[in-house]
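Of the protein chains in this complex, one is absent; all others appear in place.
After this line comes subunit A, so read on.
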Amino acid sequence: MIASSIRTRLVLLALAWIAVALVVAAFVISGLLRQFVEEGFEASLDSTLIALMASTEEDLALGRITVDAAVADPRFEQPLSGWYWQIADEDAVLLRSGSLWTDDLGAGAEAASGAVLRRTLQGPEGMALRALSRDFTAPGGTSRLRVTAAMPEAEIEARVAGMVGPLLTSLVLLGAGLVLAIALQVHFGLAPLKRLRDNLGRVHRGELPSLPAERYAEIAPVVEEMNALIAHNRKTIARARTHVGNLAHGLKTPLSVLDTSLARPPGPERETALAEVSASMNRMIGHHLRRARSAITHGVVGERSDVGEAVADLVPVFAGIYADRGLALETELAPGTVFAGERQDLDELIGNLIDNGCKWAKARVRVSAARSGPREISIIVRDDGPGLSTEDARLALERGRRLDEQRPGSGLGLAIVSDIAGLYEGRLEIGPGETGGTEARLILPAPPLQ
């Protein structure tokens, strides 16, 4: 549960990234600090060298060299302090700091003229030393001298350690601050999702009729879709309930006719009554099945059905059914006319419209379809029959009419079309055609244009 939450996932990812970044930063910064500290100490050693070189004189008469002013730093006088200097020629150490006592710092490698020679060495008592040397010739002298100054490595390490400690502490604090910030960001950033979940729970428990609208662009469409789905579910259930009720109610009438007929003596009169009952029950079942079917299949998000394909598949059916009538079935379909719904419902819609047209037509039925708006298509079926009066058209479309008043034929089909179209929030309009006959205009939703 915890491992599979987006929140944990986000926090863990941030933690990993922060840890890597901070470790890298610690290494880089402490490296820079060490370099900085070393450069500082070496600069001071080098200035000691330069001071020694400047105050050294060679007395050729006496055959010795002198340093006329001692180096001021007292550490060079404190014995074995780790801070040493010496001046040597190629053979022996000529002068040394008081701290060095009788030891020496060694000669070191050859160095280019004027360059500073840097080395580390083991000094007196095995102390690790950092040493700088310069070669020079003292004023008044001829021999080549090498001046060397040294300091303890430990002092560099101590200084570096003194700086890295606080650095690490502050990096850890920074890391902690970042993690806290991420946690807060995740918490507040994901709050709408949590709210969505809570609201869904409330809808589920029946405390809310639908999800409250969300203003965030990432969630708003989800909420809309869910609300559409919830509304559709509710509608479907309501319809199913109505259907079952209507069907059960509707069947009671023929059943009672059946009962009374059975009480009669056998004979042609009873036969006729029974046939009528059977026919009426059959009509009723067919009617309800059709409505129930489209109520079940409708509402799937993202359904697309091509009107051209549906018509192309239906035309041979009518060619078969009305083969003897010699009707001309003409089609005029704009390519890419797509219905945002189930193919089965589209078949039912167009099939019933064309069937109705064919029933009334004298010689021709014309089917045309095209997009008629950004989110709608129109399917128009015209016939050259006698035409429908306004009253007939109204009756044909009227829903909720009592079933036992419905005769088989055009009325039923058009009522079904109107019904299914209503489910898709489309509509069916019936009126006189421009050149006589009847024109049925079906408006249906289309998927949004790309």
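Going forward, a residue touches a chain if its C-beta (ideal position, glycine included) is under 8 Å from a C-beta of that chain, and two chains touch if they have at least 3 such contacts; residues count from 1.
Just so it is clear, contacts and distances are computed from a predicted model.
Colleague: Which one, "Multiple sugar transport system permease protein", "Phenylacetate-CoA oxygenase subunit PaaI", "Response regulator transcription factor" or "Carbohydrate ABC transporter substrate-binding protein (CUT1 family)", is the UniProt name for the chain you do not see?
Modeller: The correct option from "Multiple sugar transport system permease protein", "Phenylacetate-CoA oxygenase subunit PaaI", "Response regulator transcription factor" or "Carbohydrate ABC transporter substrate-binding protein (CUT1 family)" is "Response regulator transcription factor", the UniProt name of the unshown chain.
Colleague: Considering the whole complex, which of A:Pro316, A:Gly336, A:Pro386 or A:Gly431 touches the chain not shown?
Modeller: The missing chain is touched by A:Pro316.
Colleague: Which candidate, A:Gly82, A:Gly123, A:Pro152 or A:Gly351, sits in contact with the chain we can't see?
Modeller: Considering the complete complex, A:Gly351 is the one touching the chain left out.
Colleague: Identify the residue among A:Pro166, A:Gly206, A:Gly302 or A:Gly326 that touches the chain left out of the display.
Modeller: A:Gly326
Colleague: In the complete complex, the non-displayed chain touches which residues of subunit A?
Modeller: Residue positions of subunit A that touch the missing chain: 278, 282, 286, 289-290, 293, 313-314, 316-317, 320-321, 323-324, 326, 343-344, 347-348, 350-352.
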